[in-house]
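The complex appears here minus one protein chain, its other protein chains still in place.
Naming follows writing order (A and B), and every chain is counted from residue 1.
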Amino acid sequence: MLVTSYFLICLVVEMRILNNIRNKQKIKFLDEWETLLFSYLENTGLPDELVNKIPRRKYKYLLGYLGEILLTLKGKDFDKLAALITSTKLSGYLLAKLKSNSKRNIVFSSFFVGLAKIEKAKPILQMKVKKHNDQIFFSCSTALARINSYESLDLILTEFKRYRHYGYLLLILTEFDEKICDKIIEMMKTELPDQFIVTFIRVLRYYKYQKGGQTALTVLVYSYSKEILIESLKFIEEIKYKNAIPAVSKLLEHSKPEIRSQAIKTIMKLDSKAYEDKVYSRLFDNNYEVQYQAAFAILNCCDDGEEKLSELAYDLQNSNAAAVSRMLISEKKVKEG
Amino acid sequence: MIIFRYMTFLYNYLLLIYSIAIGTIYLLLNILSFKRIIQYKQKMAYVDLKKIFKFQNYKPISIIVPAYNEENTIVQSIKSLLQLEYPEYQLIIVNDGSTDGTLEKMFTHFSIRQVSFIPLYKLDSMPVKSVYMSSLYPSLVVIDKANGGKADATNAGINIAKNPLITVIDADSILERDCLLKIVRPFMENEDIIAVGGTIRVANGCEIIQGNIVKIGIAKSWLARFQTVEYLRAFLFGRNGFDVLNSVMIISGAFSCFSRDALIKIGGYRKGSIGEDMEIIVRMHEEFRIENPETKITFIPDPVCWTEAPERLKILRSQRIRWQKGTIDSIRLHLKMLLNTKFGALGLIAFPYYVIFEIVGPIIEVSGYFVFVFAYIFNIVSTPFAIAFLSVVIIYGVVLSILSVILEELSFKKYPNIKDLFILFAAAVFENFGYRQIIAWWRFKATIDYISGKRSWGKMEKKGFN
Partner (left out) sequence: MEPILPRILLAEDNEVVQRIIIHKLQKENFSVTCLSTGEKIVETVNSLRPVLIILDLLLPIKNGLIVLNELKSNPALSGIPVIIFTTDNNEVMLNTAMKSGAVDYILKPFSPDELIAKIKHYSKLTPLK
């Protein structure tokens, strides 16, 4: 057993040393080639010329650098740097890695082909998405989304059912451009599991997609799921979809307090004047959160909000509403300094 | 007389078996948790946590910080807590009847003014004198109350917390900026999760600027170094290992996160408990898992919280005595979970583990050493046996500690200097020649004290962290 430990220690130390060397190489590479990269950016040289000067074994350093930079840039410089991948040997290098069976290579190259939008990679990515591995599925779907491969959308959604991590679905869908919203609205016309609907509405929220109002309203009227109702309410609030006002006002009396709370927030953003009284009545709700939300809305949206709450603040009949009012008024005083 | 010799001989074998057993269990825990850590790292590599800001699908958090006599560090703590990366959170500092200038410092630096408040819940706590809000930072709330201890202060904080997730930390915990983003993920992925713990690392030796860890380094004192290895073994691997079996029995109060509804349902922290952080978790298992067997309490392997380990023997001693008494107390209060099949691996594996190895363990170990020495002197055991015995007991320990260091190297937040890595290995070895035995002795005394009725607390001072 001691021997094994000794062996393992040596292994670990060796790994550490190798890692140090790799880091030093990375920095050395950058120092050597950075000036070349910058001058390429400024001048009209061809991407090929630059890449051909770099030995193949240093490709991983170049890609590492490009990866970081492409995530933070856009515009003319982005295009030129992306061209270093798409119009040179690097493209072939990455496609070869993508075709391989190694998970590491697939994940690595899918990141770059997606970022640089290499169209040729699409068929390979579509094949890999079907592999039963969540990392590969995720990185290849993300790549397809970045390339805006809408024809792959059905494939992605079908394969996704294997994993069911809806947070990841949201990440993938938002890598498509805004046109995904139209597709989503189409898809929402059919029967879908609740979690899909929630995710789809979140995508619409992410893009603040104005044309999604009607869809959200339909969902609001027909759905029973608490999560779906809350997402729809938030979306309607964010795009200020006034057509939904009647439906939202009905939800002020929903049986679940979380929905009543959110409905208050939404209605006050849409049409605070007309619904002042209805919201005021929520101050006497039996749930603290709803009362708090109502008081907050009255205080901040109504002109005479502070007076209304002050009147209520010492109402002995309604001690809860009074206490909430007192609390919010004192908080407001402190915030105003 | 022969019976006596025979018993002594047997006892030595018992100790041998005990050492092999505990070593093997820890080995298994290490392996289980290592797999989990690799999975976690792979998952996090391609998830951009910060998109939570844009997706707006987060749950707001209330952070509760019980504070007692922290005037030296409270301002810096609050300043760095106000800079955590999370879309919406409330910071509640509970001044637990400090006798120094803790409250005054908050008045001066954060412009706190009194507000009218209504406690939402009625968890047991000493009376609250007033509640303040900062006019500079509206998310900062301060509760001033009569002294009642950490459990009590936390309950007072929960009573006015307005968000569905509650994070409880120590006043001197040093948190990473993205700790909240990391700790809420389990709640978002699984509705049945009611509590999540974070991994704690030792801050001694790290370079700390304004409450942030800037550079990770190893402590200068060997006592702190031994504790560093110990934390790696226990936290990074021990507790994560139990997590795989859904048998997490303790989440450190230095950094823990709960669903508020769950806390309210079980009535908050128990007043007067010695190890309140363990007691509440065990109680949560007991009360929730009967109703909903899918309830989970989990750990994130990411080291997001750094804490200062005591560097003075006296303080370390009172800490370990307190921990031991807390463990026994928590188990005793919920003994009906032992070997209870309703609780799955928790009742059948984790509970017995704690009883055998954490409670009775120190007694076996300490008495075992004495018996062994006695037996060797009186030739009840032969020299080869003695050597074999020592080898197993000590070497198993050494190997285990070394394994912990190796696994740390393969996972997170490594020590950048290769020299520190060697120091860690050295500490892993030497830990077993004295340190481990002293800790066992203290735990042994604590167990005896507890059984004989001495259940007091003992003080614990800490250095500031700047």
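The rule is simple: a contact is a pair of C-beta atoms (placed from the backbone, for glycine too) under 8 Å apart; a residue touches a chain by one contact, two chains touch by 3 or more.
The structure displayed is predicted, hence computed values, not measured ones.
Here one chain is not drawn; of A:14, A:77, A:119 or A:182, the residue touching it is A:77. Contact with the chain that does not appear here is found for just one residue of B:53, B:378 or B:433, B:53. Set against the missing chain, the residues B:214, B:313, B:339 or B:451 yield one that touches it, B:214.
Among A:6, A:38 or A:314, only A:38 touches the chain left out of the display.
Taking the whole complex into account, chain A touches the unshown chain at residues 34, 38, 42, 65, 68-69, 71-78. On the side of chain B, the interface with the absent chain consists of residues 50-51, 53-54, 79, 83, 85, 87, 177, 209-210, 212, 214, using the contact rule stated above.
Operating definition for what follows: only the chains that are shown with their structure count from here on.
On the chain A side of its complex with chain B, the touching residues are 1-2, 4-5, 8-9, 12-13, 15-17, 20, 107, 135, 138-139, 142, 165, 167-168, 170-171, 174, 202, 205-206, 231, 234, 288, 292, 320, 323-324, 326-327, 329-331, 333-337.
Across the complex, chain A is touched by residues 42, 46-48, 51, 54-57, 111, 113-118, 120, 133-135, 138, 162, 188-189, 395-396, 398-399, 402-403, 405-406, 409-410, 414, 418, 421-422, 425 of chain B.
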